[in-house]
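Single-structure report; data block below.
The complex appears here minus one protein chain, its other protein chains still in place.
Right after this comes chain A.
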Amino acid sequence: MLRDIFNKKRKYATISKQAEREDVPEGLMMKCPSCRKIYYRKELEKNNLICLNCDHHHPMSAKERINALMDANTFEEWDVQLTSANPLEFPDYIEKVEKDQKKTGMNEAVMTGKGKINGYESAIAVMDSRFRMGSMGSVVGEKISRAIEKAREERLPIIIFTASGGARMQEGVLSLMQMSKTSVALERFSRSGGLFISYMTHPTTGGVSASFASLGDYNFAEPKALIGFAGRRIIEQTIREKLPDDFQTAEFLYKHGQLDRVIHRSEMKKILTTILDIHQDGGDRS
């Protein structure tokens, strides 16, 4: 599941010190991987990290996504204290998690909570691919399940932004079981009439794709996002055939009837607001 992601370079590269003059701080500039244009990061941030030249959607951190979507000062974060407990006693695993905690300021690869979108209150979970490639281990599964459960209790809709390479190998079968766990939570939520919007961003593959990401009442994706069950290289090796360039892109899935819409990031807030508005009355059977 993860293999493809491992071998892929980061989607945007921060310009290394050797490449830039000494006085340009690391991370200040970034290069669009699609059109190779170099930008000030600030400039791109103002445009929701969409390339001004070629429209490429750069990955957003969980925090950036929440800031772009939710009304100021309305977000309340949940379960910030949870962390992984190395169940398979994998060497260096905890160190790797701690390193990513420092790097991202997050406790795990997903940020959960609730807040308001143009005044409409909603629960939200946003995965962050910088944290262990967004892979789903016990903490990710637990945080997402708890967010779904809390949304059910508080009768809120839930929006989940996915960005994940799939399972967290170092947690073995427990990682796999998070697929069932989150799906079971969604069944209970759905049964009570809850609204779930799945919003897939680059990349959404493997175990996340084959569980909650595909279970939205509405399934959306960002343009060009990689979405799929099996890795491209594994499929090519299995069927001994070269796959088309657009294979497993959001547009490919849309064409095959797997998505309701592919949504340009500039439309994200507007469309989600419309859906929350349409759903604000009724729909609660419990």
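Observations on the model:
Note that in this section contacts are C-beta pairs under 8 Å (C-beta built on N, C-alpha and C of every residue); 3 or more make two chains touch, one makes a residue touch a chain; residues count from 1.
The rule we apply is simple: contacts and distances are computed from a predicted model.
Look at the chain that isn't drawn here: its UniProt entry, checked against "ABC transporter ATP-binding protein", "Acetyl-coenzyme A carboxylase carboxyl transferase subunit alpha", "Quinol oxidase subunit 4" or "Fe-S cluster assembly protein SufD", names it "Acetyl-coenzyme A carboxylase carboxyl transferase subunit alpha". When the whole complex is considered, the residue among A:Lys31, A:Lys63 or A:Lys224 that touches the unshown chain is A:Lys63.
The omitted chain makes contact with just one of the residues A:Met127, A:Leu176, A:Leu195 or A:Ala250: A:Leu176. Check A:Met29, A:Leu44 or A:Ala213 against the missing chain and you find that the one touching it is A:Ala213.
Across A:Ile38, A:Cys54 or A:Ile234, the single residue that touches the chain missing here is A:Ile234.
One chain is missing from the display, and on chain A it is touched by residues 1-3, 6, 63, 66-67, 70, 72-77, 80-88, 90, 101, 105, 107, 111, 113, 138-139, 141-142, 145, 167, 169, 171-181, 183-188, 190-191, 206-207, 209-215, 227-231, 234-235, 238-239, 241, 243, 247-248, 256-258.
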